[in-house]
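What you see is the complex with one protein chain gone and the rest in place.
The block that comes next holds chain A.
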């Protein structure tokens, strides 16, 4: 089997799906890309068994055929070649692959394509359409709050709940929680699923910057995403997602509205002085003044700043992990944000002050206990 393809066009497609390939896969053949040629079209597949990605590219080929090509060595070769047509010649008896370019010839050992694990298909699927813009903002608004704790598998992904009026995306690591809702995505069949973080990270880095439609299909075990020439299929997390609605306080009496960038800038500076383990910053609200302070007693470091804000409620002092606050504020884009508190040991909420038409976002964060509060 032989085919000719542009080195840079091929590299572009491979790079889009290369993130799936792990360095130490369960089955060694997963260190390869699966190449399948049919009617002048090359389909490339990468998989780690949990997540698989596929892409397509037109090639010049006289015959159909399949081969598994070592991913790392192929990508390295293409990266270092000047743009030009390259010829792949495959010996089906030995699975050896020869790449010829203007610069020379490179021979590498491939593997039998039939050994490559079969990629599941999604049957009896529910379908929902969204745009890359919706999907990428849903991912970036939630993924940072997912957990790395494999002992809490449900929290290692983003929960999606589809109803007839909206789509809700939720992530939590047990210390904080983000609920992102879109009213421009809905499904006639209400459904919920948990998509693993790795798949979402791959999607996030692969989604094109231009806004194109994404088709999403899923059943009880897999979800399938398709946009442009790229397809991704991932296994869902088969766990019960924590009952998130009940932990969101609805009547926090203290409301503080503040310029997001001012607050963020201040937190970034103060965080430098916070304890390196807890990253605790202290927010002290007195009237319409917010005092942000931190101290690291191990190094005698301390810092404090004052900001003015709009505050409705009694004076309060509450501690938070500065990294959490910075991450949350960073992911919002409204000019002003409102923080809602009730007590130094109760969940605080961060919401954008100006609401946008199609989306609704709420972030919950648990405090870090202050040492003068028993």
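One rule holds in what follows: contacts are C-beta pairs under 8 Å (C-beta built on N, C-alpha and C of every residue); 3 or more make two chains touch, one makes a residue touch a chain; residues count from 1.
Note that in this section contacts and distances are computed from a predicted model.
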Q: Name the absent chain as its UniProt record does, using one of the following: "Cytochrome c-type biogenesis protein CcsB", "DNA polymerase IV", "Transport permease protein" or "ABC transporter-like protein".
A: "DNA polymerase IV"
Q | Residue touching the undisplayed chain, where the options are A:110, A:319 or A:352 | A | A:319
Q: Touching the absent chain in the whole complex: find that residue among A:10, A:256, A:270 or A:368.
A: A:368
Q.
For the chain left out of this view, which of A:177, A:264, A:349 or A:363 touches it?
A. A:177
(Q) From the list A:39, A:210 or A:243, pick the residue that touches the absent chain. (A) A:243
Q.
List every residue of chain A that touches the chain not included in the displayed model.
A. 172, 174-177, 242-244, 246-247, 249, 275, 277-278, 280, 297-298, 300, 319, 321, 343, 345-347, 364, 366-374
